[in-house]
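In this view, the complex is presented without one of its protein chains, the others remaining in place.
Right, chain A next:
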Amino acid sequence: MPGLVPGIHDFLFLGQDVDGRVKPGHDGLGIAGARMTYIAKPKFHHPGLKKNELGYTHRDYEGKISTLCAGCGHDSITASIIEACYELSIEPHRVAKISGIGCSSKTPDYFLGNSHGFNSVHGRMPSVLTGANLANRDLIYLGVSGDGDSASIGFGQFAHSIRRGVNMTYIVENNGVYGLTKGQFSATADRGSKSKKGVTNTDNAIDLVAIALQLGATFVARSFSGDKTQLVPLIAAAIRHKGASFIDVISPCIAFNNHAGSTKSFDYVREHNDAVNRLDVLVGRDPIAVDYAPGTVQLVEQHDGSKIALRKIDADYDPHDRLGAQTFLQKHAAKGQIVTGLLYVDPDADDLHAHLNTVETPLNTLEADTLCPGSAALDKFNASMR
């Protein structure tokens, strides 16, 4: 019997889930051979994967497959967010992930596929997040942004969400370059660093960590996409922090900012990384087994009872000293060093809801008669103003 002609075997895959990369008009459903060949991440997982308290593996926290360039630092941050949420046993439907525009702002599609998401206008993530947070204070808010989205077009938005103390984890995936428009310097590119084409940057850089400290963020950290052992617990601690948490993650742009002369390349960051501490987040049932040499570990208890075990690398660094952190940061920046780790934390911080004295019940679940108590109540209120 003659065999099937090669190619006809595509019919088995008609109608399968198409991943995020297959754009409308591109996939060849029904036309054997025209189907795009890249594949969705296989559903199989390692048979020995550990499960968290909810019975999920880390694979259950994934989203669609990334469409970013191969090797992008942002994908490592995505993996770190997945890992942190898995380790904290967060229910995915309790998370709202909100972003703006840019490579970084695409990434919420690649993690927590079962969470709420909002891909907002360029630079407007902080406003959308603040609004959502006011309406429903019960969700975990994850703001994902980039250096363009937060340090240029959304600089004001960034500043105001931080100074208001919105309860959120604000992550900037910082590559110092406009990757989507082919490699112009962004506002966080260091003065004197070189573009891929060899042009030297003559503008001063915005240090988002310094700004966040100055504006009163109550959890401030910096890390590197190529150092997940530092980054994952930082994200976990930030999620557990009540108040405005800000993490600046240096994330090399593999296509436009990973060359000699760049200060945000894998090699440069590895050479100039000056970590002040590394941490472990201790939550829930996990026994607190800290077996580090005495004097090298500092325990920080957060508002919700979770603990951060800070393994000090720089023995003199005090993460409770906002002013000291700012000085330390600037001194080291002047020497060309990139300070990473948990730089400042106020474990007793308040958030915007405390400042506004809002009710505990999320506003979006209040009944109409509570929100609008009627004319008698209005009359009483007006009378109090006379």
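Following the convention adopted for this analysis, a residue touches a chain if its C-beta (ideal position, glycine included) is under 8 Å from a C-beta of that chain, and two chains touch if they have at least 3 such contacts; residues count from 1.
Basically, contacts and distances are computed from a predicted model.
S.K.: Name the absent chain by its UniProt protein name; which of "4Fe-4S dicluster domain-containing protein", "Anti-sigma factor family protein", "Spermidine/putrescine import ATP-binding protein PotA" or "Peptide ABC transporter permease" is it?
M.R.: "4Fe-4S dicluster domain-containing protein"
S.K.: Among A:270, A:331 or A:380, exactly one should touch the missing chain; which is it?
M.R.: A:270
S.K.: Which of A:45, A:93, A:355 or A:380 sits in contact with the chain that's absent?
M.R.: A:45
S.K.: Sort through A:73, A:108 or A:341 and give me the one touching the missing partner chain.
M.R.: A:73
S.K.: By the contact definition given up top, give the residues of chain A that touch the hidden chain.
M.R.: Counting over the whole complex, chain A touches the hidden chain at residues 1-6, 8-9, 12-13, 36-50, 59, 65-66, 69-73, 75-76, 78-79, 225-226, 228, 252, 254, 258, 266-267, 270.
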